[in-house]
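A protein chain is absent from this complex, but the other protein chains hold their places.
Presenting subunit A:
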Amino acid sequence: MSSIPQTEYPLNTASPSPTEEQNHSRVKDYITNTLSNLLTELCSPDGHPSITVKPRSTKVSTRFINPQTGALETHVSEACTTYTWPGKDCYEAWRFTVAMRVLSGIADAVDKGVVVSKSRDIYYNDPAIFGSQRIVDRLVDDFAHTVGVDRTALNVGAAAKGLVVGCFQWRIQDPAMVDDAHFFNPDTLVPRPQDIQGLEVSDIEWVLILEKEAVYRRLAGMNYHVRSMAGLGILVTGKGYPDLNTRAFIRRLYDESRRRQASKRIRFYALVDGDPDGMGIMSTYKYGSLAYAHENSALNCPDIQWLGLRTSDIVAGVDPSGNDALLSLTERDRKKILAMLSNNPVWAVDGPEQEARAELLQMLMLNVKAEMQILYDGDGGLVRWLDRRMTHFP
């Protein structure tokens, strides 16, 4: 479709995978074509400059769990949105301008081969015109979807957010320090998936995914990944809802696990709050998110087991912490649970997470939730609780 020479490949990373290279040229093609079309139209007296995107998941007709991949996926009726200049009114003119500014921000990042941190960098170029970072965010996603790549290929990566520590080694290509390849025992931010060059995880038996950074710090501080009764492992937190990098890393570990013998697989555990967000976070790792439905099958980790926190454990007094530590649901919590039950097939009546569904309904019935801090004060604290749970689960 285009004759743009592909020799000007400026990425000074070591040796990008073929798909990454292909993605890169697709991105360059798309940007060059779109921008040159814009120029042509602008130069002609009765030209109509326009930008067309395929917004991701606009009209979702059905959401379902793909039985092959175990990922949350959607059937989307593909619709296109076209931004034109000058448009019918002020609003359309603004929409076009914003789309063009975002596209040129992406073009800039791709040209220079630098990763702009999230959409924030683009947004702060001209906050007045964009209005909010969300608008930039959505457009970046839409452009990625239009080209058919994930957003890291547009060099608009999210700022690293997840944290990881554990008994493993890797080599990281740091995009900020081009020719410096690290090899170390990490306690570090989870990098972009394409920057992980070598990963050696043969020693580990488990991966513990934590919702809360505070819990992660506590466990990492006492070297739980080494000292656990369940063997050597890896601690990961996405600090709440995980970003794509953290999900991609968990998926990478899952892919490593699947290469092992059935009996030697890595065990994946999630420890989240006993509240709707905790359940939502666990589901994001295990099945994916509604927002990135088109990427879920490459990011989900179906092996995740739900370690806790279950409100029923607290209420029934199985945990020694007692039940004075329970909190009432807020109105937002109750609304969120209802939305989860009605919109997401993960928790449907015939869905794959019956235990989680029962837990959500029970939260509504009892109007209670339980936060992780409860475990700090229990008999032997968090570590003893974890040891018991993780050795108990097969």
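Quick notes on this structure:
As a convention for this text, a contact is a pair of C-beta atoms (placed from the backbone, for glycine too) under 8 Å apart; a residue touches a chain by one contact, two chains touch by 3 or more; residues count from 1.
Following the convention adopted for this analysis, contacts and distances are computed from a predicted model.
Going by its UniProt record, the hidden chain of the complex is named "WD40 repeat-like protein" among "mannose-1-phosphate guanylyltransferase", "WD40 repeat-like protein", "Peptide chain release factor domain-containing protein" or "small monomeric GTPase". The hidden chain makes contact, of the residues A:80, A:222 or A:365, with A:365.
The set of subunit A residues touching the chain not shown comprises 312, 315-317, 323, 328, 331, 334, 338, 341-342, 349, 354, 357-358, 361-362, 364-365, 367.
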